[in-house]
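One chain of protein is taken out of this complex; the other chains stay put.
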Amino acid sequence: MMGKTTIPEEEFVFPGSTGCPGCGANLVMRYLLKGLGDRTILSIPACCWAVMPGYWPSNCLKVPLLYTAFEATGAAISGLRAALDIKGIQDVTVVGFAGDGGTVDIGLQAMSGAAERRTDAIYVMYDNEAYMNTGIQRSGSTPWGAWTTTTPVGNSHGFKHESKKDIMAIMQAHRIPYAATVSVAHPEDFVKKVRKAKDIKGFRFIHALSPCPPGWRMSPMHGVEVARLAVETHMFPLYEIEDGRVVVTRKGKGLPITEYTKFQGRFSHLTSQEIESIQESIDENWRNLLAKEASGT
Amino acid sequence: MREVMTGNYASAYGAKLARAEVIAAYPITPQTSIVEKLAEFVNTGELRAKFIPVESEHSAMAACIAAETAGARTYTATSSHGLTLMHEVLMWASGARLPIVMTNVSRAMAPPWSVWVDHMDSVAQRDTGWLQFFCQSNQEVLDTTIMAYKICESARVMLPAMIIEDAFILSHTSEPVDVPDQRLVDSFLPSYSPDLKIEIGKPMGFGSLVKPDQYMEFRYKAMEAMTAAHDRLLAVEREFRDVFGREHGGLLERYKCEDAEVVLVAAGSVAATAKDVVDALRAKGHKVGLARIRSFRPFPDQEFKALASKVVGMAVLDRSYTFGAAGAMFTEVKASVYSSQKRPVVKNYIAGLGGRDITPKTIEKIFEDISIVSRRGLEDEVEWVDVAGLPRRWR
Partner (left out) sequence: MTKSYEEIPLTPISSTPSTMNLTGLWRVVKPVVDKSKCKKCTICWKYCPDAAIKLVGGEPVIDLMYCKGCGICSFECPAKCIVMVKEG
């Protein structure tokens, strides 16, 4: 049974989750739990993952799970931690596991409150860049240029004209001890960061890019490759913010953004000028990130 | 210990004596002194609890839900817009079958902005699956808080409860209150230990997706719980009386109703005023009584049916307006007595909204009116009491 695995072999999920074929969020959960182990309690709001364990009584998780209302993740993890504390139950990782909509939009207030109160919990945002569970509607985390059902292309050449909310910067402003971006194409880095987060007390934030084949209009078999390219094109850089300081954990090759967008139908309507403007803003963001790292902020 | 204290402090003492373990709350007038008092208790160590100063009422209830699921006894308090902001998660708490106890300081809804008493906020939550207790005194507030935990944590109930106290009239008015001894309360109310809770080593999912072919059965069970709450409430109150020497009238407190011809039906502090009016009218030879809705949920259906067969007129006072064909409490009372063989005349009086005082004089005029219409017959089923511009005078 012992293979040369580069990440822990023990599984904390059962097969039979009702996620789509090639679902990035399945991988996010799988890697997260490999890093955290079984003394973990999850709180999951309305999102794809509220449905993926299956209809009652099916459960694909081997750790306890609390389903909650959509905007309540930050509050729920606060309540869980308070109960564990008053009962004297130690050495338990409390995790809020929410989608991008349930974090940057409707869940922002509760998460901000939990972070400000220095709640001892890990908040994981799996980012498939839209309200996927309800059928691919745009969220504050949808990138500029993307098609969604509420930013349709149509005859007017529509798409999302607003930039993606920078949730890592928002979390940095909360002065939390640890925040990190992770990718499902880099599981070793993912597990390493999770383990690091696990050992830190206070509010920790993990931003996981979660490719979504139906939502991004791509073939399921590219589910991991697209995450890899997101990192290599600097669309989704891998970095940590530890005690307020940025540390880039993977430089990436800096491939042209088209290497990333070519796999995804949600960008297929963009003109070369629009692609160019995306390239420019990605390059600028990358430069700013490196500058932050260099200046020690 | 007997002390003169406000309804808010009585709430805080109730939660303290009940040994609430996790308190998540957000300030709103006129609930603030409850939360401040509890923060003080936690700070001094008098109350061993975790206090979470959440960033909204919705989060207050969501945090209580999570903590209660993990096996902690929780408490929160709110009012008006805070309560209505919680509406979504109030339904969650009851669907999740969690015996959370909350004080609602019943206050008017905006616009217009108002900080004064009105039952619209509380009544609007009657569909959420929460037990609802309307209190008429600060003593009752304290006592009912303790009783509520015992009722709700029973295996056959496992539903949340709200203790409703009138804004400013109870919350900020001081009355003598007997604060029971902690040891006595401990003997009456054991610690919370649910059969099922979220815990390490037991991989269970709480609150998952259920298809149409199974959802109804969960709701049926919740209905059974609300039904069981009726008898459980009475049993717990009997026990409370045996231990502490006090009771508050069950689900429907009947004051001088035995031989009454007409009764006033009301909830909250106005019922206490009405008792004085009943006494004055009785002294003049009128056969009147007061039926106080103490428990609005579970609704005292049996009690109203029994009362209906004995009286000729019921004046139902609604201290809220909920945009139906008639007031909410009136509509439920009327439905309850509809199936009685002998139906009294039932009339709705909408009064006291937004903190408008309901004076003894006004209550007396209501009794006069119900006495007349129960003999002559109803012209209008609903009457708005003491509205400037309407011809009828009530003061």
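Think of it as A and B in the order they're written, each chain with its own count starting at 1.
Everything that follows uses one rule, which is that a contact is a pair of C-beta atoms (placed from the backbone, for glycine too) under 8 Å apart; a residue touches a chain by one contact, two chains touch by 3 or more.
Small disclaimer: the values here were computed from a predicted structure and weren't measured.
In the complete complex, the hidden chain is touched by one of A:Pro45, A:Gly79, A:Gly145 or A:Pro187, namely A:Pro187. Listed residues A:Gly74, A:Gly102, A:Pro143 or A:Gly223: the one in touch with the omitted chain is A:Gly223. Although one chain is hidden here, its contacts on chain A can still be listed: residues 1-7, 9, 11, 13-24, 26-27, 30, 53-54, 56-60, 65, 184, 187, 213, 219-225. Counting over the whole complex, chain B has residues 95-97, 158, 196, 202-210, 213-214, 217-218, 220-221, 224-225 touching the chain that is not drawn.
The criterion applied here is as follows: only the chains that are shown with their structure count from here on.
Between the CA-based centres of chain A and chain B the separation comes to 43 Å, rounded to the whole angstrom.
Chain A contributes residues 38-39, 41, 43, 50-51, 53-59, 61-69, 71-72, 74-80, 82-87, 89, 92, 109-110, 112-113, 116-117 to its touches with chain B in the complex. Considering their complex, residues 21-22, 24, 48-50, 52-56, 58-60, 62-72, 74, 88-89, 92, 198-211, 214 of chain B touch chain A.
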